[in-house]
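Contents: one structure, followed by commentary.
With one protein chain held back, the other chains of the complex are shown just where they sit.
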Amino acid sequence: MHGILQVCCPDQRGLVAKISQFVHQWGGNIIHADHHLDEGLFLSRLEWELAGFQLSPSATRTEFTPIAQSISAQWSYHTRNESPKLAIFVGKQSHCLWDLLWRQRAGELPGEITLIISNHQDCAPIAEQFQIPFYYITITNKSQVEAEQLKLIKTHDIQLIVLAKYMQILSQDFIDQCPPMINIHHSFLPAFPGANPYHRAHQRGVKIIGATAHYVTPDLDAGPIIEQDIVRVSHRHTVADLVRQGRDVERRVLAQAVRWHLEHRVLVYHNKTVVFT
Amino acid sequence: MHGILQVCCPDQRGLVAKISQFVHQWGGNIIHADHHLDEGLFLSRLEWELAGFQLSPSATRTEFTPIAQSISAQWSYHTRNESPKLAIFVGKQSHCLWDLLWRQRAGELPGEITLIISNHQDCAPIAEQFQIPFYYITITNKSQVEAEQLKLIKTHDIQLIVLAKYMQILSQDFIDQCPPMINIHHSFLPAFPGANPYHRAHQRGVKIIGATAHYVTPDLDAGPIIEQDIVRVSHRHTVADLVRQGRDVERRVLAQAVRWHLEHRVLVYHNKTVVFT
Amino acid sequence: MHGILQVCCPDQRGLVAKISQFVHQWGGNIIHADHHLDEGLFLSRLEWELAGFQLSPSATRTEFTPIAQSISAQWSYHTRNESPKLAIFVGKQSHCLWDLLWRQRAGELPGEITLIISNHQDCAPIAEQFQIPFYYITITNKSQVEAEQLKLIKTHDIQLIVLAKYMQILSQDFIDQCPPMINIHHSFLPAFPGANPYHRAHQRGVKIIGATAHYVTPDLDAGPIIEQDIVRVSHRHTVADLVRQGRDVERRVLAQAVRWHLEHRVLVYHNKTVVFT
Partner (left out) sequence: MHGILQVCCPDQRGLVAKISQFVHQWGGNIIHADHHLDEGLFLSRLEWELAGFQLSPSATRTEFTPIAQSISAQWSYHTRNESPKLAIFVGKQSHCLWDLLWRQRAGELPGEITLIISNHQDCAPIAEQFQIPFYYITITNKSQVEAEQLKLIKTHDIQLIVLAKYMQILSQDFIDQCPPMINIHHSFLPAFPGANPYHRAHQRGVKIIGATAHYVTPDLDAGPIIEQDIVRVSHRHTVADLVRQGRDVERRVLAQAVRWHLEHRVLVYHNKTVVFT
């Protein structure tokens, strides 16, 4: 079992020494540590063995709070045996949902998929197959829908929302009240933002298509990028081929981003991310 | 020695039979042939051994003309022992120029680099090192500069212009009078068109950067794409690192596009390309 | 609907003309054609619209037979509306099975998954979930097991066997009596053939791991390669991480190979393949 500390603060002398000394004085043995400096910000992730570490998670938080205050840090502390609860939002397309469910079962995602929310019934059989509660909420009145969704999220103590091809624009108010949300964008941002990217990519004759996983912010498709990947295409590929290949890269990129988030490897700053891999 | 025929025409029955019959009746043995259909257009490339083929290049063109007319084709015929003349336009940055010169010497580019044109003197020593005539034409009056350039291109019978980081906008009139031009765009189009792409990519926190080689059209950075490639980056890369990695991918992509063009593998239609590789 | 003709024969003059003339004279409009020459062998794939083509599949075979004989060709003819029957052989690991089942449902694989055969019961629930017959055949006496498997394959008229992590060595006699078989090798052949490739890759400190899909021949792991792909790894990846990343690349590579086979894009010669993509 490991403890994982993420720290983000203004750069100042002695930060690594101070933080690693904290871990050491309570008996923690650091197994990975990574520190980065960008635009005057210090970003850090430490992972240590809990065997021999004298503090419980809550005691760790209590003891680290004055240190964090002294360096004006934003920070979080987690242990590897936590299993945070996820909600997956999905539309008609099932490929990312399938992939996340399969990976969770295979032990690749350290979290629990607690519920699936959709504005379509297409994916209900998949939810049933995996015995995950499926909430079909029709889009009639957007604010009412969001209120229902929010109630589910709060009731089930959801800690991460994954937009697995949900295809709906969310209100700023909703986003503000939600836990972190990861979206998969069906394109290699910032190229082809918005609708029908594969048609537009085919029209433009590009030789590469891609996908982007990012945190959701009110500014559509412009949130911090977590992961991107691409696949090569040629004139021999039809739009249908691009869509098919896009599905492959979308599910791969989304799963990677979700795993990194759940392993507390991602820090956000200045609308971009550090991913400590 | 090989003959290479490129054909582009409205789709109609019997095209492959008609064209391959032409090659066969004059004794040509086809070694590669590739045909593609898109949006009602038939696009084709045939390559055959000249050993046993009874027609000279000019006789081939004469004999094929009536066939081409009967199918309303745009077409070209080349042999592999031609060595078309290239002009390289370059600015201050030398990495693409170096790479093209080295590859030409190594026998990778079936053409002759006849002259180098620049609006800066930075690359003059490289031209000298490779003993290629270097024309330094200062940008004072754009139309005068273009007139001088055009004179050189006509005088030397240049058949391909390579914009190897030339960084100047060309007039429509100039483009219209020139042979085909290939440009390397320092970005993964259509993301980050225009200036300072690496700064903007770093600012945006992208996880992948790329480069695009395309034919030049009057519509800046929107000509038919020949080749694209990418390289992965992370938060650990500074803008300087992105620039360095960008150089690598730029020179690779540009050289690939130039070689494919010189091997008569690229057909242009509807502002995109078929690359018969 | 399309007709697809694959031809492999000793090179001789006029082959493209002869074959395309055959398609044309019966009213077929070629939409893709690709010809390749290697070591004196001519390899060709033609795809044409069946609308307007005057021959049924059986008549096509009858009419093409004398042509094929005149050029000493090995050949096959298929139409796109066939849906060949597949058997999937699987062991304990389910990732490739899942992926193939999902892709088949999503319409990515033009075939029917008729049965699943395994020497373990681990994947039985997945077969049930997708309502595919699952045959659990324990390995006690190898020749008896193979006899049972062969009976199933013959009874159900299986046309392609996919070894989706089956992990058993098959007898030459069994292979000889079976339809084509595609195997996924959990390594980037020819590196790390045999067992435990990920442990050995980790031990060796490689920076890239891969997977290979190939046709099965009696010579273990040495059959014609259809597709390979890789993923980058670093010192930060444990053996468990390599196994997880290996699963991703394995399922991607296997699905690609199976699709290409089902689309009649793969020709085998001299223990290697041409893949007309």
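A, B and C are the chain letters, set down in written order, and residue numbers restart from 1 in every chain.
Everything that follows uses one rule, which is that a contact is a pair of C-beta atoms (placed from the backbone, for glycine too) under 8 Å apart; a residue touches a chain by one contact, two chains touch by 3 or more.
Values in this document were obtained by computation on a predicted structure and should not be read as measured data.
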{"item": "Chain not shown: contacting residue from C:2, C:18 or C:36", "value": "C:36"}
{"item": "Touching residue (missing chain; options C:3, C:28, C:111 or C:210)", "value": "C:210"}
{"item": "Residue among C:92, C:199 or C:236 touching the omitted chain", "value": "C:236"}
{"item": "Touch list for subunit B against the chain that is not drawn", "value": "32, 94-95, 98, 102, 106, 108, 129, 234, 236, 244, 247-248, 252, 277"}
{"item": "For subunit C, residues in touch with the removed chain", "value": "36, 38, 188-192, 203-208, 210, 224-230, 234-236, 270-275"}
{"item": "Residues of subunit A (touch criterion as defined above) contacting the omitted chain", "value": "11, 13-17, 20-21, 23-24, 27-37, 46, 52, 232"}
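As a convention for this text, only the chains that are shown with their structure count from here on.
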{"item": "Most distant chain from subunit A, judged by the mean position of its C-alpha atoms", "value": "B"}
{"item": "Same-site or different-site touching of subunit A by its copy subunit B, using the half cut", "value": "same"}
{"item": "Where subunit A and subunit C are represented by their mean Cα positions, the distance between them in whole Å", "value": "36"}
{"item": "Rounded Å distance between subunit A and subunit B, as computed from the means of their C-alpha atoms", "value": "41"}
{"item": "Contacts with 2+ other chains: residues of subunit C", "value": "32"}
